[in-house]
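What follows is a set of notes on a single structure, which appears directly below.
The block that comes next holds subunit A.
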Amino acid sequence: MKVALFATCLVDTMVPQVARATAALLERLGHEVVVPPGQSCCGQMHVNTGYRREAVPIVANHVRAFAGAEAIVAPSGSCVASIHHQQAAVARRAGEHGLADEAAALAGRTYELSQFLVDVLDVTDVGAYYPHRVTYHPTCHSLRLLRVGDRPLQLLRAVRGLDLVELPAADQCCGFGGTFAVKNAETSTAMLTDKMANVLSTHAEVCTAGDASCLMHIGGGLSRLRSGTRTVHLAEILASTEEAVSPDQSTRPAVSA
Partner candidate 1 sequence: MTGVFLGLPTAPRGVGHLRGDRSFPDAARDSLRDGQLRANLGHATATIRGKRAAVVGEVPDWAELREAGRAIKAATMARLDDHLVALEEQVTARGGTVHWARDANEANEIVTRLVQATGADEVVKVKSMATQEIGLNEALEAAGIAAHETDLAELIVQLGEDKPSHILVPAIHKNRAEIREIFLRTMPGVDPGLTDEPRKLAMAARAHLRERFLRARVAISGVNFAVAETGTLSVVESEGNGRMCLTLPQTLITVMGIEKVVPTFRDLEVFLQLLPRSSTGERMNPYTSLWTGVTPGDGPQEFHLVLVDNGRTAVLADDAGRSALHCIRCSACLNVCPVYERAGGHAYGSVYPGPIGAVLSPQLTGVEDNASLPYASSLCGACYDVCPVAIDIPSILVHLRGEHVEAQSRTTPEAVAFRALSTAMSNPRLWRLAQRAAGLGRFLARGRPTLPAVLPPPASKWTRTRDLPTPPKETFTQAWAREHGS
Partner candidate 2 sequence: MSAREEVLARIRTALGEDRAVVPEIVRDYRTTDERTHAQLLDVLTDRLEDYKATVLRCSPSEVAPTVRAALGTAMGEHSPADVVLAPGLPADWRPDGSVEDDGRPAVALADYAATVTGVSVAIAETGTLVLDGSPLCGRRALSLLPDCLVCVVEADQVVGGVPEGLARVDPTAPLTMISGPSATSDIELQRVEGVHGPRTLIVVLVH
């Protein structure tokens, strides 16, 4: 299958290794990966901060960039959720019904990575090897908007060498919440503190998730604590194999401890 990779603005700019790992994984599974060069952002941050009008041209850019793509995959539950639940609505509110229809059609072909692997490609064992103790944080938008359920856990359980430990109070929000992390920094930090305590209680080396944004928040906190536990995106784990532990697609954390 020809898969168009939507890196998302955050991954593309700040943690490119996550997108690289996604591409490597999909290619390893025998699929052709294309990266439409016009891509930027899904518009979620604008919508969620109240700039829904300003989000419309961003949505239009996204639709232009991915026009004609057969399947679109992004390593982010929250961006995919925004594509599914917000893009068409903000366009429609702005009176751009043509754009809304196109966005809705594109959303129908857009998948979060774990859903794409399990539901579309029908694989749970992606042939990965990752000899570390790992705990999984189900990010809120993957959990409640996309309902990815236990798909990421199915994928992780099939990774050779990986010791999966359950995260206590896993379904509690980590406190990222986009601009919430800045507008309500104290409350966000209080939530993060509890999340980190739960992560650290597992004695995992690595905390993983399907959203680079939440991981940047959790990882940034863990790094500040010099805790030694690091955050690694699910795609990076699934891309790792015995042979291919390259510097780009590796067991290295997004934020090193």
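Remarks
FYI, a residue touches a chain if its C-beta (ideal position, glycine included) is under 8 Å from a C-beta of that chain, and two chains touch if they have at least 3 such contacts; residues count from 1.
Selection rule: all candidates are chains of the complex that A comes from, given by their letters.
These numbers come from a predicted model, not from an experiment.
One chain among 1 or 2 touches subunit A in this complex, and its number is 1.
Those residues of subunit A lying in contact with candidate 1 across their complex are 7, 9, 11-16, 19-20, 23, 35, 37-41, 43, 46-55, 57-58, 60-61, 65, 85-86, 140-141, 143-145, 171-173, 175-192, 216-217, 219-221, 223-224, 254-256.
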